[in-house]
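Only one protein chain is missing from this complex, and each of the others stays in its spot.
Now for chain A:
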Amino acid sequence: MAWSLSRKVSVALLGILLSTMVMTGAFGYYKFQSVLSDQVNSRYSFVVFTIKRKIEDRLALGLALRALRQIQELAELEKARDSQILGIQIYDSNREVLFDTDRGTIGSRVPSTWLEPLSAQGTQPFSLTDEDSALVGLPLVNTLGKVEGAVVLRYPATYLEQELGRLLQRLAGEFAVVLLGSAVLSVIAASWLLRDVRQRLVAMENTLNQSVTKGAPAKPGRDAFEGDFVRFCGKAREAVEQIGEASDEVERLDRLA
C-alpha cells in the first residue's frame, strides 16, 4: 500500500487523537469513579452513622448491646428505605452477630479480619470487601470509650460498575462516532492542504520529462525553488544535447578512417 503524504499526516494525527482520547477518557473515568465511589461511601457511612448514634445513645443508658432489641427493627427499616442495601449487621467484640437484617445469620460469627479496623481506626468509618459485596462500617463505642462491637452496611460490590458500565457504553459509542468523523475530516483536510505540494511536484515532474526527454522549453517557476528546478531542467537538457552532439561527432570522426 502506497503511503501518500496526506495519509501519513492523517495517520499521525489520528494516532495522537486516539491516544489523547483514550488518555482523557481513562483519566476522566477514573476520576469520576473515585468521586462517585466517595459519594456512595459517604452516603452509606451516614446511614451507618445514624444507626451507630442510636445504638450508642442506648448504650449510654447502661444497656448491654445484646439487649437492644429495637436495633433489629431500626436496621430493617434502613434496609427497606434503600433497595441497594444488601444487609446491615451489628456484631460484638467477640465477632458474634447480634442483629442482622438477614435474621438467619444472627448468632453466627463474622470473619476475624472484621475486628482489625475496630482496634486500628477507633471511631473512623472503615471499608471492607466480602465475596461480592462492599462493606462500610463504624465501631460502637460505649461512654467509657470501650469498643463494644461494630455496625456494618453491605452493598453490592458491582453497584459502581453497574452505574458506570451503562455510562461508559454510551460514551464509548460517542467516542467511536467522533473518532470516525475526525478520521474522515483529517483525511480530507490533509489531502486538501497538501494538494498544492502534490500539484507542484507533479508539474515539476512533467516539466522535467517534457524538457529533458522531449526537448520542450521549461515553463518559468513560481518561486526560487521552482526557478532553480527550471534552470536544472535546462542544464540537464543542454547536457543531454551536448553529450548527444559529442557522441555524433565521435562517431563521425571514428568513421573518417
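Criterion: a residue touches a chain if its C-beta (ideal position, glycine included) is under 8 Å from a C-beta of that chain, and two chains touch if they have at least 3 such contacts; residues count from 1.
Note that contacts and distances are computed from a predicted model.
Novice: Any idea which of "Pyruvate dehydrogenase subunit E1-beta", "Monovalent cation/H+ antiporter subunit C", "MFS transporter" or "Serine/threonine protein kinase" UniProt assigns to the chain that's been left out?
Specialist: "MFS transporter"
Novice: One chain isn't shown here. Among A:103, A:146 or A:235, which residue touches it?
Specialist: Of the listed residues, the one touching the omitted chain is A:235.
Novice: List every residue of chain A that touches the chain not included in the displayed model.
Specialist: 2-5, 8-9, 12-14, 16-17, 19-21, 23-28, 30-32, 35-36, 39-40, 42-43, 46-47, 49-50, 81-82, 163-164, 167, 170-171, 174-175, 178-179, 181-182, 185-186, 189-190, 193-194, 196-198, 200-202, 204-205, 208-209, 212, 223-226, 228-229, 231-232, 235-236, 239-240, 242-244, 246-247, 249-251, 253-254, 256-257
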